[in-house]
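Every protein chain of the complex appears in place save one, which is left out.
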Amino acid sequence: MSTTAQSLHEEMFVLNLGPQHPATHGVLRIKLMMDGEYIADAESVIGYGHRMQEKMGENRTYAKFLPNTGRMDYVAAMFNTHGYVCAVEKLAGLRVPERAEYIRVITAELNRVASHLLWLGAFLIDLGGFTPLLYTFDDREQILDLLEGLTGTRLTYCYYRFGGVCNDVDDAFLAGSRQFVARMRARMPMYHALITKNIIFRKRCEEIGPITAEQCRKYGATGPVIRGSGVAYDVRKAEPYGAYPQLDFNVPVYPQGDCLARYMVRLDEIVESLRLVEQALDRLPGGPVMAEKVPRLLKPPKGDCYFNVESARGSFGVRLFSDGTDKAYRLKLRSPCFSNLSLFRECSRGMLLADALALLGSLDLIIPDIDR
Amino acid sequence: MAHELTWQIVRVLLYVVGLIAFAAFNAAYLSLLERKIPAWFQLRYGPKEVGPWGLLQPVADGVKLLTKQLLVQAESDVLLFKLAPVMVVVPAIMCLALIPFSEVLWARNINVGLLALFSFSAIHVLGTMLGGWSSYNKYASIAAARVVAQNIAYEIPLLLVMVTFVMVTHSMNLFDIVQQQAGGFWHWYLLRVQASPLMPVAFVIFFICMLAEANRAPFDMFEAESELVAGAFTEYSGMGFGLFFIAEYANVLVSCSLATVLFLGGWQCPFGLLPGLHWFLIKMYALCFVVIWVRWSFPRTQFYGLLNLSWKFLIPVAFLHLVLTAVMLKLF
Partner (left out) sequence: MALESLLKQLAAVALCGPAEAGATATSHAARGSDAEVTVAPGRVVEAVQLLDAAGFMVEAITGVDWLAEQQMEVVYDFTLVATGERVVVRTRVPRAQPEVPTISRIYPGADWHEREAHDFFGIVFMGHPNLHPLLLPEDADFHPLRKDFGA
């Protein structure tokens, strides 16, 4: 310390953000080259939570891998399961009954709301406002209770099956979902009044962390990141799947590309998800929730396919190679957070540390999804 | 003569013990309030296990801090490292010695009380900076640099407002200032718009600057948990950390007491009836509540936002207030 005090010329120093750090949501290490308060370079070091899920996909039968899918992005677990299940259904040629498709939409959109609420609380904590977390968690508890009654788990769901869903919804779930939609709609103005109109919050987010649409394209960033940069890309509209083609919803897009734009995209997405849940509840058809004659040991024919779903964080993709046996030959899981984090290095150059943390928070990263 | 001297010495010793006890007791129970009040805002309970309503929680915290090993890094500057917490706590308690709590309850009544108080309160900046710098930790040194910049930026509007205040009160003696506010709440300096129309604004500027001086949110940049772990205190453990903690609350206490004495009439009753210590305490704790309330309601500002607020907004307004008061004094 004393030698650096004596040498008066400026030096850059390396600051380690993490792997244990309150602001990195998971085990992430970022090697920052700091020039005073400004970031000269930021290299992300990942892999602390790498479990080799893709190898597990090769060593287990298709059904046995199902629980693993919920444990990657545990906050929005429905989407990962959805992507995997649909990829296998595509290869195996299974048709999912309508009721199951609508139930999948309801549960997925409820999960999206829960994920965005958790993100909102965590983002505000990163910025120093502790109180909103408790409000968002209160709302999130309502969703978790609903989904627990339906699926049995609060967080790492394994509810979808090849050809449908595991069990049918009951009246308690349907009534509870409607109540929740009404309650959440009434709460949204409160969030806007508490957070969106707060001048300190706006100063921390407006024009901070700009990401251009071209950067998103070059890095493969999807989800609220690309929609916050003015590009209306949503897998549910671009490559519709499930019951989404029959439902009416908007895709919120904000052109500014700063942290505030991404924040507004997610808050508007909550409102759109509530609309989707309501429509799906209104139109829920009768019938079975599981396709007929699904073999116990699924052996899809030889070939490969790709399926992607719009997860809460972006486009979650599964590339599945089958060789005709009961285990996948190769299972590639395309994680949205992986691509979203890869643009952090370029975007954070020359930013202040506090602003870079706001940017990191607005990317909505779940590290186990990146590490798999 | 000897009798008089003995009595003076005893009195001083009583006050020293009393003030330290007051500061420590308040620091302990303010820390409990700091957890109970946000719990109330956040729809949860806060500490309730240790003692009824969590009243023994500060005791438990204190015992925990006392029983921890005092780690000192080999590469850190040991003398400064150990001196820093002391340098932060002592000025706060010294400031408390200058504040008149009621007509009879005061430690020292100096003619330049206000000036002495601000001189003492400036020392804690040095203590925090030394704490950060001597820790041999990058996070801590960044935090130390931020503390100095923030405190310098917020001293200026604070002192400008105080200069204006002294122009109006014609006295730096805190006791006299409270006496001048006798009568009813319309005599309080907060509402003395005949002296200067911007008096309430001066109170707001004063309050904001005291928040920044005490490093309380939303100006707690140096302690920004999600960025710098624990800021300047990163390397402190056990009672070293405890002393910084006590210092923070003691500073809050000093700020609120000073605001009460200067702007809210000290121990005077709002309706001129029963003046006394109880009014002082009510007003002081009401301001402490506002301080805690503000901390848990706002996100943290960015560092340059904080400095911009001071240099580009508060200082011009404080200057305007100064000029306006001077004009009013000359004319009326």
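Should a chain be cited, it is by its letter among A and B, assigned in written order, with residues numbered from 1 in that chain.
Simple rule for what comes next: a residue touches a chain if its C-beta (ideal position, glycine included) is under 8 Å from a C-beta of that chain, and two chains touch if they have at least 3 such contacts.
These numbers were taken from a predicted model, which means no experiment stands behind them.
Novice: Considering the complete complex, which visible chains touch the unshown chain?
Specialist: A
Novice: With respect to the chain omitted from the figure, which of A:K90, A:R275, A:K299 or A:R349 is a touching residue?
Specialist: Reading the full complex, the residue touching the unseen chain is A:K90.
Novice: Consider the whole complex, including the chain that is not shown, and state which of A:F79, A:F173, A:Y233 or A:F249 touches that chain.
Specialist: Answering carefully, the residue with contact to the hidden chain is A:Y233.
Novice: At which residues does chain A meet the chain that is not included here?
Specialist: 46-47, 50, 52, 54-55, 58, 87, 90, 216-222, 226, 231, 233, 235, 237-239, 303-308, 315, 317, 319, 321, 329-330, 332, 334, 338-339, 342-343, 346, 371-372
The working rule: only the chains that are shown with their structure count from here on.
Novice: In their complex, what parts of chain B are in touch with chain A?
Specialist: Spelled out, the residues of chain B in touch with chain A are 38, 41-44, 75-77, 133, 136, 138-139, 141-142, 217-218, 220, 224-227, 229, 296-305.
Novice: Given the complex with chain B, which residues does chain A contribute to the contact?
Specialist: Contact set of chain A toward chain B: 1, 13, 15, 21-23, 37, 124-131, 134-135, 138, 198, 200-201, 203-204, 352-355, 357.
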